[in-house]
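Quick one: structure below, then a few questions.
Then we have chain A:
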Amino acid sequence: MIGKNLLDAKRVGVDFRINGEWLTALYNVDLSVKPGEVLALVGESGSGKSTFAMAVMALHNPNQSRVTGSIMLDGHQIVGATEAEMEELRGVKVGMIFQDPLSALNPLMKISDQIQESMSVHTIVPKEQWHDHTLELLKEVGIAKPELVANQFPHELSGGMRQRVMIAIAIANEPDLLIADEPTTALDVTIQSQILDLIKDIQAKKNIGVLLITHDLGVVAEMADSVAVMYAGQIVERGTAKQIFENPLHPYTRSLLRANPSLDTIDDKLYVIPGTVPALSEMDHARDLFLERVPWMQTEAKTEVPDAPMEPESGHFVRGKAWETFKFQDGYVEKTRQKNGEAKLND
Partner candidate 1 sequence: MTELLRITDLKVHYPIRTGFWNRISDYVYAVDGVNFSINEGETYGLVGESGSGKTTIGSVIVGLEKATTGQVVYKGQDVTKASTRRKMNYNRDVQMIFQDSMSSLNPRKTVYQIIAEPLRNFEHLDNNARDKRIKQLLDIVGLPQRTLYQYPFQFSGGQRQRIGIARAVATNPKLIVADEPVSALDLSVQAQVLNFMKDIQKEFNISYLFISHDLGVVRHMTNNIAIMHLGRFVEIGTRDDVFEDAQHIYTKRLLAAIPEMDVENRDKNKAHRLAIEQQYQEHHADYYDANGRPYPMRKLTDTHSVAMTKEQAQAAGVASGTAEEEALAKGGK
Partner candidate 2 sequence: ATKIKNPFPVTVKSSKKAIKGGTLQFAEVSDTPFVGQWVSSLSTEQTDADVEQPANESLFWTNSQFKFKNGGPANISFDDKAKTATITLRKNLKWSDGSQVTAKDVEYEYEIVANSAYGSSRWTDSFDDIVGLQAYHEGKAKTISGITYPDGENGKVLKIQFKEMKPGFTQSGNGYFLETAEPYNYLKNVDPKKLVSDAKTTTKPLTTGPFRVKKIVPGESISYERNPYYWGAKPKLNGVNVTIVSTAKAVASMKSHQYDIYNGLGNDQYKQAKNVKGYTVTGNQALYFQALYFNLGHYDAKKSVNVTDRKTPLQKVDLRKAMGYARNVAQVSKKYDNGLTVPANTTVPPVFKSFWDSSVPGYSATQNLKKANSLLTKGGFKWHNSKKQDYRIDPSTGKKLTLIYLARSGATNSEIVAQNYIQQWKKVGITVKLYKGKLTDFNSWVSMTTDPTADQNWDFTDGAWSTSSEPSQTDLFSASAPFNFGHYTSKKLTALLNATNSQKSLKTSYRIKQFKKYQKYVYDTAFVIPTKYEINWTPTNKRIKSYTSAYGNAGTTTGNWWTTAQLVSKKPLTK
(Lines give C-alpha, C1' and ligand atoms only; values in the text may rest on other atoms or scores of the structure.)
Protein backbone atom coordinates (compact mmCIF):
# COMPACT_ATOMS: atom_id res chain seq x y z
CA MET A 1 0.00 0.00 0.00
CA ILE A 2 2.93 2.26 -0.42
CA GLY A 3 2.78 4.70 -3.21
CA LYS A 4 1.96 8.20 -4.21
CA ASN A 5 -1.01 9.81 -2.54
CA LEU A 6 -4.12 9.81 -4.61
CA LEU A 7 -5.67 12.51 -2.55
CA ASP A 8 -3.46 14.89 -0.70
CA ALA A 9 -5.17 17.58 1.33
CA LYS A 10 -2.95 20.08 3.09
CA ARG A 11 -4.17 22.68 5.56
CA VAL A 12 -7.61 22.74 4.00
CA GLY A 13 -9.95 25.33 5.42
CA VAL A 14 -13.54 26.09 4.52
CA ASP A 15 -15.42 29.20 5.58
CA PHE A 16 -19.10 29.83 5.10
CA ARG A 17 -20.79 33.16 4.86
CA ILE A 18 -23.68 33.06 7.28
CA ASN A 19 -25.75 36.22 7.65
CA GLY A 20 -22.95 38.21 6.12
CA GLU A 21 -20.32 36.85 8.48
CA TRP A 22 -17.56 34.46 7.54
CA LEU A 23 -17.46 31.46 9.87
CA THR A 24 -14.92 28.71 9.77
CA ALA A 25 -16.31 25.23 9.36
CA LEU A 26 -13.10 23.41 8.50
CA TYR A 27 -9.67 24.32 9.79
CA ASN A 28 -6.24 23.15 8.67
CA VAL A 29 -7.28 19.72 7.63
CA ASP A 30 -4.49 17.42 6.51
CA LEU A 31 -5.55 14.14 4.95
CA SER A 32 -4.30 11.77 2.34
CA VAL A 33 -5.61 8.69 0.59
CA LYS A 34 -3.44 6.28 -1.32
CA PRO A 35 -4.65 4.04 -4.14
CA GLY A 36 -6.20 0.94 -2.68
CA GLU A 37 -6.65 2.53 0.72
CA VAL A 38 -9.90 3.05 2.64
CA LEU A 39 -9.73 6.16 4.75
CA ALA A 40 -12.57 6.56 7.21
CA LEU A 41 -13.48 10.04 8.34
CA VAL A 42 -15.42 9.85 11.62
CA GLY A 43 -16.94 12.45 13.79
CA GLU A 44 -20.18 13.67 15.24
CA SER A 45 -22.84 15.37 13.30
CA GLY A 46 -21.80 18.85 12.25
CA SER A 47 -18.10 18.22 12.69
CA GLY A 48 -17.39 19.04 9.04
CA LYS A 49 -17.10 15.66 7.36
CA SER A 50 -19.38 16.47 4.45
CA THR A 51 -17.86 19.90 4.18
CA PHE A 52 -14.53 18.27 3.49
CA ALA A 53 -15.97 15.89 0.93
CA MET A 54 -17.63 18.74 -0.89
CA ALA A 55 -14.39 20.64 -0.88
CA VAL A 56 -12.70 17.73 -2.60
CA MET A 57 -15.43 17.72 -5.21
CA ALA A 58 -15.22 21.53 -5.41
CA LEU A 59 -18.97 21.65 -5.03
CA HIS A 60 -19.18 24.48 -2.54
CA ASN A 61 -21.03 27.50 -3.82
CA PRO A 62 -18.29 30.06 -4.47
CA ASN A 63 -20.55 32.93 -3.43
CA GLN A 64 -21.34 31.54 -0.04
CA SER A 65 -18.09 29.88 0.87
CA ARG A 66 -14.34 29.94 0.40
CA VAL A 67 -11.87 27.10 0.40
CA THR A 68 -8.23 27.58 1.36
CA GLY A 69 -5.19 25.33 1.51
CA SER A 70 -4.34 22.74 -1.03
CA ILE A 71 -6.19 19.68 -2.28
CA MET A 72 -4.25 17.63 -4.78
CA LEU A 73 -6.15 14.94 -6.58
CA ASP A 74 -3.90 12.70 -8.59
CA GLY A 75 -1.64 15.63 -9.35
CA HIS A 76 -4.42 18.15 -10.01
CA GLN A 77 -4.90 21.11 -7.73
CA ILE A 78 -8.53 21.43 -6.84
CA VAL A 79 -8.50 24.58 -4.73
CA GLY A 80 -8.90 27.38 -7.22
CA ALA A 81 -9.50 25.10 -10.20
CA THR A 82 -11.93 26.39 -12.79
CA GLU A 83 -15.34 24.83 -13.20
CA ALA A 84 -14.27 23.40 -16.58
CA GLU A 85 -11.22 21.73 -15.06
CA MET A 86 -13.36 20.30 -12.30
CA GLU A 87 -15.88 18.93 -14.74
CA GLU A 88 -13.04 16.97 -16.27
CA LEU A 89 -12.04 15.58 -12.90
CA ARG A 90 -15.41 14.80 -11.38
CA GLY A 91 -16.59 11.37 -12.27
CA VAL A 92 -13.25 10.52 -13.87
CA LYS A 93 -10.77 10.93 -11.04
CA VAL A 94 -13.27 10.97 -8.23
CA GLY A 95 -16.75 9.59 -7.85
CA MET A 96 -19.12 10.17 -4.99
CA ILE A 97 -22.08 8.49 -3.35
CA PHE A 98 -24.42 10.12 -0.89
CA GLN A 99 -26.32 9.23 2.23
CA ASP A 100 -29.87 9.26 0.98
CA PRO A 101 -30.03 7.28 -2.24
CA LEU A 102 -33.59 8.30 -2.96
CA SER A 103 -33.08 12.01 -3.08
CA ALA A 104 -29.67 11.64 -4.69
CA LEU A 105 -31.16 10.07 -7.81
CA ASN A 106 -33.11 12.17 -10.23
CA PRO A 107 -36.70 10.94 -9.81
CA LEU A 108 -37.58 11.71 -13.41
CA MET A 109 -34.82 9.81 -15.14
CA LYS A 110 -34.52 6.14 -15.87
CA ILE A 111 -31.72 4.35 -14.10
CA SER A 112 -29.97 3.61 -17.37
CA ASP A 113 -30.09 7.27 -18.38
CA GLN A 114 -28.60 8.34 -15.11
CA ILE A 115 -25.76 5.89 -15.41
CA GLN A 116 -25.17 6.72 -19.04
CA GLU A 117 -25.15 10.43 -18.33
CA SER A 118 -22.04 9.69 -16.34
CA MET A 119 -20.41 8.17 -19.40
CA SER A 120 -21.77 10.67 -21.87
CA VAL A 121 -20.09 13.65 -20.30
CA HIS A 122 -16.69 12.04 -20.48
CA THR A 123 -14.93 10.35 -23.36
CA ILE A 124 -13.71 7.35 -21.46
CA VAL A 125 -16.40 4.91 -22.49
CA PRO A 126 -17.16 4.92 -26.22
CA LYS A 127 -20.73 5.53 -27.11
CA GLU A 128 -21.35 2.09 -28.60
CA GLN A 129 -20.51 0.52 -25.29
CA TRP A 130 -22.73 2.64 -23.08
CA HIS A 131 -25.55 0.20 -23.09
CA ASP A 132 -23.49 -2.87 -22.40
CA HIS A 133 -21.36 -1.06 -19.90
CA THR A 134 -24.45 0.05 -18.01
CA LEU A 135 -25.68 -3.51 -17.68
CA GLU A 136 -22.23 -4.63 -16.71
CA LEU A 137 -22.02 -2.02 -14.01
CA LEU A 138 -25.39 -2.98 -12.62
CA LYS A 139 -24.32 -6.58 -12.52
CA GLU A 140 -21.11 -5.57 -10.87
CA VAL A 141 -22.92 -3.83 -8.04
CA GLY A 142 -24.92 -6.98 -7.45
CA ILE A 143 -28.17 -6.28 -9.18
CA ALA A 144 -29.64 -9.56 -10.28
CA LYS A 145 -31.74 -8.33 -13.21
CA PRO A 146 -29.82 -5.47 -14.80
CA GLU A 147 -32.02 -5.22 -17.91
CA LEU A 148 -35.11 -4.76 -15.81
CA VAL A 149 -33.60 -2.32 -13.36
CA ALA A 150 -32.00 -0.25 -16.10
CA ASN A 151 -35.45 0.60 -17.38
CA GLN A 152 -36.91 1.42 -14.01
CA PHE A 153 -37.17 4.68 -12.14
CA PRO A 154 -35.57 5.31 -8.73
CA HIS A 155 -38.82 5.14 -6.79
CA GLU A 156 -39.42 1.64 -8.05
CA LEU A 157 -36.31 0.34 -6.31
CA SER A 158 -35.67 -0.50 -2.68
CA GLY A 159 -33.21 1.52 -0.63
CA GLY A 160 -30.45 -1.01 -1.02
CA MET A 161 -30.92 -1.22 -4.76
CA ARG A 162 -30.82 2.54 -5.07
CA GLN A 163 -27.58 2.70 -3.17
CA ARG A 164 -26.19 0.07 -5.53
CA VAL A 165 -27.26 2.19 -8.46
CA MET A 166 -25.53 5.18 -6.87
CA ILE A 167 -22.37 3.16 -6.66
CA ALA A 168 -22.73 2.11 -10.27
CA ILE A 169 -23.04 5.75 -11.28
CA ALA A 170 -20.03 6.72 -9.22
CA ILE A 171 -17.78 4.05 -10.70
CA ALA A 172 -19.05 4.30 -14.27
CA ASN A 173 -15.88 6.04 -15.41
CA GLU A 174 -13.62 4.00 -13.17
CA PRO A 175 -12.50 6.84 -10.91
CA ASP A 176 -9.42 6.44 -8.78
CA LEU A 177 -11.05 7.81 -5.69
CA LEU A 178 -14.51 7.06 -4.36
CA ILE A 179 -16.01 9.32 -1.75
CA ALA A 180 -18.83 7.72 0.22
CA ASP A 181 -20.62 10.18 2.49
CA GLU A 182 -22.47 8.10 5.09
CA PRO A 183 -23.49 5.59 2.42
CA THR A 184 -25.42 3.30 4.77
CA THR A 185 -26.95 5.52 7.43
CA ALA A 186 -30.37 5.32 5.82
CA LEU A 187 -30.28 1.56 5.45
CA ASP A 188 -31.12 -1.44 7.58
CA VAL A 189 -28.23 -3.29 9.18
CA THR A 190 -28.49 -6.24 6.85
CA ILE A 191 -28.54 -4.06 3.78
CA GLN A 192 -25.83 -1.90 5.29
CA SER A 193 -23.49 -4.84 5.58
CA GLN A 194 -24.18 -5.81 1.98
CA ILE A 195 -23.43 -2.34 0.68
CA LEU A 196 -20.29 -2.03 2.77
CA ASP A 197 -19.07 -5.38 1.52
CA LEU A 198 -19.81 -4.28 -1.99
CA ILE A 199 -17.81 -1.10 -1.61
CA LYS A 200 -14.98 -3.07 -0.12
CA ASP A 201 -15.05 -5.61 -2.96
CA ILE A 202 -15.04 -2.97 -5.65
CA GLN A 203 -12.27 -1.13 -3.91
CA ALA A 204 -10.15 -4.21 -3.71
CA LYS A 205 -10.88 -5.31 -7.25
CA LYS A 206 -10.10 -1.97 -8.83
CA ASN A 207 -7.52 -0.94 -6.33
CA ILE A 208 -9.11 2.45 -5.83
CA GLY A 209 -8.93 4.78 -2.89
CA VAL A 210 -12.03 5.25 -0.78
CA LEU A 211 -12.86 8.16 1.47
CA LEU A 212 -15.55 6.75 3.71
CA ILE A 213 -17.44 9.22 5.85
CA THR A 214 -19.40 7.82 8.76
CA HIS A 215 -20.19 8.33 12.39
CA ASP A 216 -20.59 4.63 13.09
CA LEU A 217 -17.45 3.31 14.77
CA GLY A 218 -18.44 -0.25 13.95
CA VAL A 219 -18.48 0.58 10.28
CA VAL A 220 -15.07 2.16 10.60
CA ALA A 221 -13.70 -0.90 12.31
CA GLU A 222 -15.07 -3.15 9.58
CA MET A 223 -13.97 -1.08 6.63
CA ALA A 224 -11.11 1.28 7.19
CA ASP A 225 -7.44 0.91 6.57
CA SER A 226 -6.80 4.24 8.14
CA VAL A 227 -8.98 6.53 10.18
CA ALA A 228 -9.23 10.27 10.70
CA VAL A 229 -11.23 11.57 13.63
CA MET A 230 -12.80 14.94 13.24
CA TYR A 231 -14.09 17.28 15.90
CA ALA A 232 -15.46 20.78 15.29
CA GLY A 233 -13.81 21.19 11.93
CA GLN A 234 -10.42 19.89 12.97
CA ILE A 235 -8.73 16.53 12.52
CA VAL A 236 -7.86 15.56 16.06
CA GLU A 237 -6.30 12.23 15.33
CA ARG A 238 -5.42 10.01 12.43
CA GLY A 239 -3.69 6.69 11.98
CA THR A 240 -4.31 3.16 10.86
CA ALA A 241 -7.51 1.52 11.99
CA LYS A 242 -5.56 -0.65 14.32
CA GLN A 243 -3.80 2.30 15.87
CA ILE A 244 -6.99 4.19 16.41
CA PHE A 245 -9.02 1.34 17.88
CA GLU A 246 -6.32 -0.28 19.91
CA ASN A 247 -4.35 2.70 20.90
CA PRO A 248 -6.52 5.78 20.72
CA LEU A 249 -4.65 8.85 21.85
CA HIS A 250 -6.70 11.98 21.61
CA PRO A 251 -9.13 12.54 24.47
CA TYR A 252 -11.99 12.89 21.99
CA THR A 253 -11.27 9.58 20.29
CA ARG A 254 -11.00 7.88 23.62
CA SER A 255 -14.21 9.43 24.89
CA LEU A 256 -16.06 8.47 21.76
CA LEU A 257 -14.94 4.88 21.93
CA ARG A 258 -15.89 4.74 25.56
CA ALA A 259 -19.38 6.12 24.90
CA ASN A 260 -20.18 3.33 22.47
CA PRO A 261 -22.36 0.63 24.01
CA SER A 262 -20.47 -2.66 24.05
CA LEU A 263 -20.53 -6.02 25.69
CA ASP A 264 -18.49 -4.65 28.54
CA THR A 265 -20.86 -1.89 29.38
CA ILE A 266 -23.90 -4.05 29.25
CA ASP A 267 -25.38 -3.43 32.62
CA ASP A 268 -23.45 -0.33 33.47
CA LYS A 269 -24.04 3.20 32.59
CA LEU A 270 -22.61 4.42 29.34
CA TYR A 271 -19.89 6.99 29.37
CA VAL A 272 -21.20 10.46 28.73
CA ILE A 273 -18.92 13.14 27.33
CA PRO A 274 -19.62 16.25 29.36
CA GLY A 275 -20.54 19.49 27.68
CA THR A 276 -21.66 20.10 24.15
CA VAL A 277 -20.18 20.84 20.75
CA PRO A 278 -19.71 24.61 20.41
CA ALA A 279 -21.66 26.48 17.79
CA LEU A 280 -19.85 27.44 14.60
CA SER A 281 -19.76 31.04 15.69
CA GLU A 282 -18.15 30.19 19.01
CA MET A 283 -15.28 28.17 17.62
CA ASP A 284 -11.71 29.31 18.04
CA HIS A 285 -9.86 26.88 15.86
CA ALA A 286 -6.44 27.85 17.01
CA ARG A 287 -7.18 25.89 20.13
CA ASP A 288 -8.02 22.27 20.65
CA LEU A 289 -11.71 22.74 20.91
CA PHE A 290 -12.49 19.43 22.54
CA LEU A 291 -10.46 20.33 25.57
CA GLU A 292 -13.18 22.75 26.60
CA ARG A 293 -15.14 19.65 27.47
CA VAL A 294 -12.45 18.31 29.73
CA PRO A 295 -12.60 20.80 32.55
CA TRP A 296 -10.72 18.62 34.98
CA MET A 297 -7.47 18.85 33.03
CA GLN A 298 -4.75 21.38 33.68
CA THR A 299 -4.77 24.45 31.58
CA GLU A 300 -1.32 24.47 29.99
CA ALA A 301 -2.01 21.55 27.72
CA LYS A 302 -5.11 23.31 26.50
CA THR A 303 -3.62 26.58 25.53
CA GLU A 304 -0.48 25.30 23.94
CA VAL A 305 -1.65 23.72 20.75
CA PRO A 306 1.07 23.40 18.15
CA ASP A 307 -0.07 23.93 14.60
CA ALA A 308 1.39 20.70 13.30
CA PRO A 309 0.10 17.42 14.68
CA MET A 310 2.34 15.23 16.76
CA GLU A 311 3.31 11.80 15.54
CA PRO A 312 3.89 9.64 18.59
CA GLU A 313 3.81 6.45 16.51
CA SER A 314 4.77 6.13 12.92
CA GLY A 315 1.78 7.09 10.82
CA HIS A 316 -0.27 7.95 13.92
CA PHE A 317 -0.90 11.66 14.21
CA VAL A 318 -2.62 13.49 17.01
CA ARG A 319 -3.44 17.11 17.53
CA GLY A 320 -2.02 18.98 20.49
CA LYS A 321 -0.35 17.64 23.57
CA ALA A 322 -3.31 16.98 25.75
CA TRP A 323 -3.30 13.28 24.89
CA GLU A 324 -0.14 12.97 26.87
CA THR A 325 -1.79 13.83 30.13
CA PHE A 326 -5.42 13.05 29.55
CA LYS A 327 -7.14 10.77 32.04
CA PHE A 328 -10.81 10.15 32.44
CA GLN A 329 -12.18 11.95 35.38
CA ASP A 330 -13.34 8.73 37.00
CA GLY A 331 -9.93 7.15 36.51
CA TYR A 332 -11.26 4.65 34.01
CA VAL A 333 -8.66 2.92 31.91
CA GLU A 334 -9.58 1.14 28.72
CA LYS A 335 -8.92 -2.60 28.45
CA THR A 336 -6.68 -2.24 25.42
CA ARG A 337 -4.71 0.36 27.24
CA GLN A 338 -4.41 -1.87 30.29
CA LYS A 339 -3.18 -4.61 28.03
CA ASN A 340 -0.79 -2.50 26.02
CA GLY A 341 0.45 -0.70 29.04
CA GLU A 342 -0.61 2.83 29.31
CA ALA A 343 2.67 3.91 30.80
CA LYS A 344 4.55 3.26 27.65
CA LEU A 345 2.88 6.08 25.88
CA ASN A 346 2.36 8.34 28.74
CA ASP A 347 5.95 8.59 29.63
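Structural remarks
By our rule, contacts are C-beta pairs under 8 Å (C-beta built on N, C-alpha and C of every residue); 3 or more make two chains touch, one makes a residue touch a chain; residues count from 1.
The candidates were selected such that all candidates are chains of the complex that A comes from, given by their letters.
Because the structure is a prediction, the values reported are computed rather than measured.
For chain A, the touching candidate in this complex, among 1 or 2, is 1.
By the touch criterion given at the top, residues 44-45, 159, 188-190, 192-194, 196-197, 200, 215-219, 221-222, 241-242, 245-246, 255-257, 259-263, 265-266, 269-273, 276 of chain A touch candidate 1 in their complex.
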